[in-house]
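== chain A ==
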Amino acid sequence: MSKMLMKGNEAIAQAAIAAGCDAFFGYPITPQNEICEYMSKYLAKSGGVFVQAESELAAINMVYGAAGAGARTMTSSSSPGIALKQEGISYCAGAELPCVIVAISRGGPGLGGILPAQGDYNQATRGGGNGDYKVVVLAPNGVQEATEMVRDAFLLSEKYRNPVMVMADGVIGQMMEPVEINTDPLPKFEKPWAATGESQSRGTRNVINSLFLNPVDLENHNIALRKKYDMIEENEVQVDLYMMEDADVALVAYGTPSRIVKSAIEEMRAEGIKVGLIRPKTLYPFPFKQINAAADKVKFMLTAELSMGQMVHDVRLAVNGKVPVYFYGRAGGMIFEPKEISDAVKSHLGGE
Partner candidate 1 sequence: MAVVFQKTKGLTDTPFTYCPGCTHGIIHRLVAECLEELDLLDRTIAIASVGCSVMSYEFFNCDAIQAAHGRAPAVATGVKRVHPDKIVFTYQGDGDLASIGTGEIVQAAHRGDNITVIFVNNAIYGMTGGQMAPTTLPGQITTTSPYGRDVTKQGEPIRMAELMAQIPGAAYIERVMTADPVSVRKAKRAIKKAFEIQKNGGGFSMVEILSSCNIGWGLSPVDALKYIKEDMAAYFPLGVFKDKGAAQ
Partner candidate 2 sequence: MKGRVTFNTNRCKGCGLCVSVCPVKLIELDKSTVNAIGYNPAYPAYPDKCIACTNCAIMCPDTVITVERLDG
């Protein structure tokens, strides 16, 4: 597929189709409706199944069923709808099912607003559902990267038998950018564990389940899940370092804010302030090691988020007290301008 100008939501949907998505189950919610609409129009043409479910809750349960039966499946929603999916996501994680959840985030809490925000970081990385589980969270910074991460998400989810979330702020969902979608076919993963029905000829019954009433069994299950998450943390961290080689100050940002921060870095560098950007591309697994290493070389760090401060706590954990970690944010759908970031950095550089 050659380069095309596409709206983020539509590009995400097309990338999923190109990655071999068998089934999409979704429900309308602003600002990701175009994903559902695009899927309803085009998914069947490549042999896939589209269902507009009666709710986000029903949709994630349809994903759970389809994934349990061996399909490559996904759903999409926005913040309040992702909140509804938490039960289903926990079930997918507990039953070790591969699936992709696209989250186009908007202002909260509650019904919130429809403009972009990053207030779901905690919900995504700490698991809004019950129990000890993790969802891999990929955070693109634009439409092109979003399409690459959707493809990555299917691969990772099937490699690890785990839900994977692609969390993009509403800006990315709605804006149009030139994009080239990878149409190479994704490898097909064998799924001998799937409940596809042929229990008799297979010789064993496949049961998809997260219930372990025996505490010995449930603890062992949790320990096994932890081992899986350890592997993910060891192997799947993705982070971008921009101008960090000589930086005195590290800015940490993801998604659209990372691009605004880059503009701020340009302005500050022109004034002689040596500032760089650490951009986590995976929010889980979080680049703790890389941020901790950077803390040896900078005076302080500052996270710039479209929230009241969520990723900042992970940065503080990573830095482990070596240097101060400050926060600058806007919420409710308000988006900061580069000057706000520059001003925030300067205010911490000793009131210049």
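Following the convention adopted for this analysis, contacts are C-beta pairs under 8 Å (C-beta built on N, C-alpha and C of every residue); 3 or more make two chains touch, one makes a residue touch a chain; residues count from 1.
Basis for inclusion: all candidates are chains of the complex that A comes from, given by their letters.
Please read these numbers as outputs of a predicted model, since none were measured by experiment.
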Since the rest of 1 or 2 are in the complex but keep clear of chain A, which one touches it?
1
In their complex, what parts of chain A are in touch with candidate 1?
22-23, 25, 49, 51, 53-55, 57-59, 61-71, 73, 87-88, 91, 95, 195-201, 205-211, 213
